[in-house]
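For this view, one protein chain was removed and the others were kept in their places.
So, chain A:
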Amino acid sequence: MACSHEYYKLMHEYLDENMPLTEAKKFEAHMQECPACEQHLKELKKTVAIVQSASHFEAPEGLTREVMNQLPKQNQSQKWQNWLRRHPFLVTAAAFFLVFLLSLSAGFDGEEEIMVKGDGHFIVDESRKVVIIPEDSTIQGDLLIRNGNVEVNGEIEGDITVIHGEHLQASTARIAGDIEEVNNTMEWIWYEIKEFSREVLPFSSNGEEE
């Protein structure tokens, strides 16, 4: 029955499919002649086929959950850091917005000096903190007053915006645009955001005007 030990070794090389072609041919020729070796090889092949037919198991349900539950607990700040890392854009936007708000609110409460922006003749009464537009004067375009009241006796061709103040209007006043008073932080922030977006996104204001 038994053939030489050498052939048994070769047989496994043959099954591993890493035998040079000439050697494989020689081996196959031997298989033709030797019934013992042929039988042995047949059995080995069959064994491999049977083992390969073994079914694959699936992991029991909940294995992932079990593993995750057993992982070392992360503290809250680590979780928060992970969240931040996953949402870089949101974080940047939030940080930007926060800085923006802080600088705005600082600007709103901090300045006490009266400030006027407009094109035309007006009188600033520092002691009363009032800006007076005389009866005969005309402001071309918009008028902006910060930290003071405004008394309009003349003509305004654009809008009036009063931040931290009030406006008074004489019967002689002619105001072409809108009047806006901004007197608390939220209104102020809203106003700045509108201004900001108008400057940064010029097309939107163009669109409005058309």
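Everything that follows uses one rule, which is that contacts are C-beta pairs under 8 Å (C-beta built on N, C-alpha and C of every residue); 3 or more make two chains touch, one makes a residue touch a chain; residues count from 1.
One rule holds in what follows: contacts and distances are computed from a predicted model.
Visitor: Name the chain not shown, per its UniProt record: "Branched-chain amino acid ABC transporter permease", "Multisubunit potassium/proton antiporter PhaC subunit", "RNA polymerase sigma factor SigW" or "ATP-binding protein"?
Guide: "RNA polymerase sigma factor SigW"
Visitor: Touch as defined at the start, partner being the missing chain; which of A:33, A:58, A:126 or A:199 qualifies?
Guide: Answering carefully, the residue with contact to the hidden chain is A:58.
Visitor: Specify the residue from the set A:3, A:31 or A:44 that touches the hidden chain.
Guide: The missing chain is touched by A:44.
Visitor: Just to verify: which one of A:78, A:103 or A:185 makes contact with the chain not shown?
Guide: Here the residue in touch with the unshown chain is A:78.
Visitor: Pick out the residues on chain A that sit against the missing chain.
Guide: 8-9, 12, 15-16, 40, 42-44, 46-48, 50-60, 63-64, 66-68, 70-72, 74, 78-79, 81-82, 85-86
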